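Here the complex is missing a single protein chain, while all its other protein chains stay put.
Our next item is subunit A:
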Amino acid sequence: MDSKFLKIRNDFPILNQKINNERLVYLDNAATSQKPQAVIDEIVRYYQNDNANTHRSVHTLGERATEEYEAARGKVQRFINAKESREIIFTQGTTDSLNLVASTYGEENISAGDEIVVSYMEHHSNLIPWQQLALRKHAILKYIELTNDGRLDMDDAQKKITDKTKVVAIAHVSNVLGVTNDIKKMAQIAHIHNAVMVIDGAQAVPNQPVDVQALDADFYAFSGHKMLGPMGIGVLYGKNNLLNKMSPYQYGGEMINFVEKYQSTWADIPWKFEAGTQNVAGAIGLGKAIDYLTEIGMQNIANYEQKLVEYALPKLLNIPEITVYGPHSPKLHNGVISFNLKGLHPHDLATALDMDGVAVRAGHHCAQPLMKYLNVVATARASFYIYNTVDDVDQLIYAIQDAKEFFKV
């Protein structure tokens, strides 16, 4: 299996280059993944052969574009095991998906005094839409605490979620702490109190099998660009009984049924939520990315990344000046590793690593409340994907040692 993963790098043309005269080691996958040639080719093929507007053109190209766009929806449905393809709404990305839920379901179901429960590890995209909704509605925003090693405190979740809670919005996988949350359990708690469970799956869907029915998710959001697909395409899954009751998110072409001078009726789901010309090439590119990932197998991907973590985490922890945030046991940690080198700001570290060809993220990772909670200004973050190897980990460790010597920390 591993030998297959060693060859994957060859499918990604961008990785075949030197950065500052060093072999490129791309470890910023939690921000965005690189794209295999197959996905790039698919987008070119669509524009060269089949491009037309969907659902409204009678001609052959229009039929092809519509067919391929809807086929991509079907691929997404099977990939996350949704019951029906109409439960899959194409969006611009996770942020767009979560704003859609807050602006429609949230706007219609939250009143003064109701509670919205999030956690301290939320990305701004699964925080600010709820924070602003709470402000508009005079609702109460509550934060689930974290354990000392950076996992969700499930006991606190039991206390924070009450009969007044209408929405529980939690990340499936943290983009900073490298933990996978027990979403199934969280959904059970939410449902006991008749709250809906909204899941930010941006860091989960690219790296592990996700089954929205098994999780009993009410809404599940993710992005295409973190899972080998193009930027600007994302997905919102919603249970059909919820989606059916919700008002449209945006108004305009394609999302209508009949329009009269002073009133209109809406198209059925999912099209009710897809106003205007959609990112058809993006959806088709995402479909190809799903084909590519499915051929490798999501469980194989999860296992392989776990091996990388088992290799990398002890090596990082072995450097006395390194602090790793989140659990230190590789079993509890996935392929997102945030850390700091004592005495050096993560930006200086990231610039130094870049000189050695290693691309990591440095900053607050769009999680400022979490940074405050951890009592740090910022961290460096290395995040793995299918094309990374133990050689990449070795180059990261070497580059950190290099930076340590250079800055004498």
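Please note the rule applied: a contact is a pair of C-beta atoms (placed from the backbone, for glycine too) under 8 Å apart; a residue touches a chain by one contact, two chains touch by 3 or more; residues count from 1.
Assume contacts and distances are computed from a predicted model.
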Name the omitted chain as UniProt records it, choosing among "NADH-ubiquinone oxidoreductase chain M", "Fe-S cluster assembly sulfur transfer protein SufU", "Phosphopantetheine-binding protein" or "AmiR/NasT family two-component response regulator". "Fe-S cluster assembly sulfur transfer protein SufU"
Among A:28, A:87, A:356 or A:392, which one touches the chain that has been omitted from the display? A:356
Note that subunit A touches the chain not displayed via residues 20, 22, 344-348, 351-352, 355-357, 362-364, 368, 371, 377-378, 395, 398-399, 402-403, 405-407
